[in-house]
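Mind having a look at this structure? Questions to follow.
Apart from one protein chain that is not included, each protein chain of the complex appears where it belongs.
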Amino acid sequence: MNILYFAWVRQKIGRAGEEVSPPPEVTTVAALVDWLAAQSPGHADAFANRRTIRCAVNQEFATPDQVVKPGDEIAFFPPVTGG
Amino acid sequence: MNILYFAWVRQKIGRAGEEVSPPPEVTTVAALVDWLAAQSPGHADAFANRRTIRCAVNQEFATPDQVVKPGDEIAFFPPVTGG
Amino acid sequence: MATVRVQQAPFDLGAEAALLAAGRTDIGGMASFVGLCRADDGLAALTLEHYPGMTERAIQAIAAQAEARWPLTGCTVIHRVGRLPPGEQIVLVLTASSHRAAALESCAFLIDWLKTRAPFWKREEFADGRERWVEAKAEDDAAASRWDAPAPLRDDH
Partner (left out) sequence: MATVRVQQAPFDLGAEAALLAAGRTDIGGMASFVGLCRADDGLAALTLEHYPGMTERAIQAIAAQAEARWPLTGCTVIHRVGRLPPGEQIVLVLTASSHRAAALESCAFLIDWLKTRAPFWKREEFADGRERWVEAKAEDDAAASRWDAPAPLRDDH
């Protein structure tokens, strides 16, 4: 899976993205967040408050129960503040 | 009194304005309209349907019961259609 | 105080917006509305007539109401008169505020009021030679009257 990070999620994790291969039981956004949060202290910090994290799967906004699979582009970021 | 006419009121009366001296009992917009309507067939035509005529006294919108007096600038026109 | 002009000449939206923003760093949003002449039903041109003196006063009064109602940093209203063929710009309303909602709402307020309260009259001239005065629209009165009740300002930027 191709993971992208934006804004302070990117800053806390210390990179703009990474290619990951979680175990097969990681099949939803929520499970992926749990798995990513265990990867490093930076990841743990970024995902500490799940309510402040938004997700897009293949460039569409996604909910925690959305299914994810190998090959997906999955982005994590704070609530948007454009305009 | 300095009377001004705009839009089709002007066209029906055939002039953009006129200086008039109505008798002293003409003290309101409504009385002035009655008096003006009797001045010529064009005036009668312009003021035939009073509901379609708007009035301003000294450049402020006025109601039929508004007092008018010598020296006032009094304008008659259709409902506005700007913008 | 608002910039109000009644003129035959065209206006320049970009230049007017730049003027309202020049040298300022307290504007969060600028809203504009430009009304244009449409070629409906074979229209060849509109001719706009106004009441010199009263028109400028009435627009200033409307703009002062907008400035009292919303926290504006600036406001420009330009209305053209004379003969305007289809595609020509007729009216510009431009409002600036620290707050986005104030700019948007005051702009809508001003154009709704210009339609119903500013002494302008439009005559339509058609390709076949017919001419007629445009009649006032009940919808425009309805659009203007929705501003009669004071609305709470949304507190955003």
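In this document, chain identifiers A, B and C correspond to the written order of the chains, with residue numbering beginning at 1 in each.
As a working rule, contacts are C-beta pairs under 8 Å (C-beta built on N, C-alpha and C of every residue); 3 or more make two chains touch, one makes a residue touch a chain.
This is a predicted model, so every value here is computed, not measured.
> Which chains here touch the chain that is missing from view?
Its contacts among the visible chains are A, C.
> Which listed residue, C:Asp26, C:Asp128 or C:Asp148, touches the chain dropped from view?
C:Asp26
> Please identify, in ascending order, the residues of subunit C that touch the omitted chain?
Residue positions of subunit C that touch the missing chain: 12-15, 17, 21, 24-39, 86-87, 98, 100-101, 103-104, 107-108, 111, 115, 137, 139-140, 142-143, 154-157.
> Tell me, which residues in subunit A touch the chain that this view leaves out?
Answer for subunit A: residues 4, 6-8, 56, 59-61, 75, 77-83 touch the chain left out.
We adopt the following convention: only the chains that are shown with their structure count from here on.
> Where the contacts of subunit A and subunit B overlap, which chains show up?
Under the touch definition, subunit A and subunit B have no mutual neighbours whatsoever.
> Using Cα averages as centroids, what's the distance between subunit A and subunit B in whole Å?
Going by mean C-alpha positions, subunit A sits 73 Å from subunit B.
> I'd like to verify one number: the distance from the centre of subunit B to the centre of subunit C, where each centre is the average of its C-alpha atoms, in whole angstrom.
27
> Distance between subunit A and subunit C based on Cα centroids, please, to the nearest Å.
Taking the mean C-alpha position of each chain, the two centres sit 48 Å apart.
> Subunit B: which residues touch two or more other chains?
Subunit B, residues with two or more chain partners: not present.
> Among the residues of subunit C, pick out those that touch two or more other chains and give their numbers.
Nothing qualifies.
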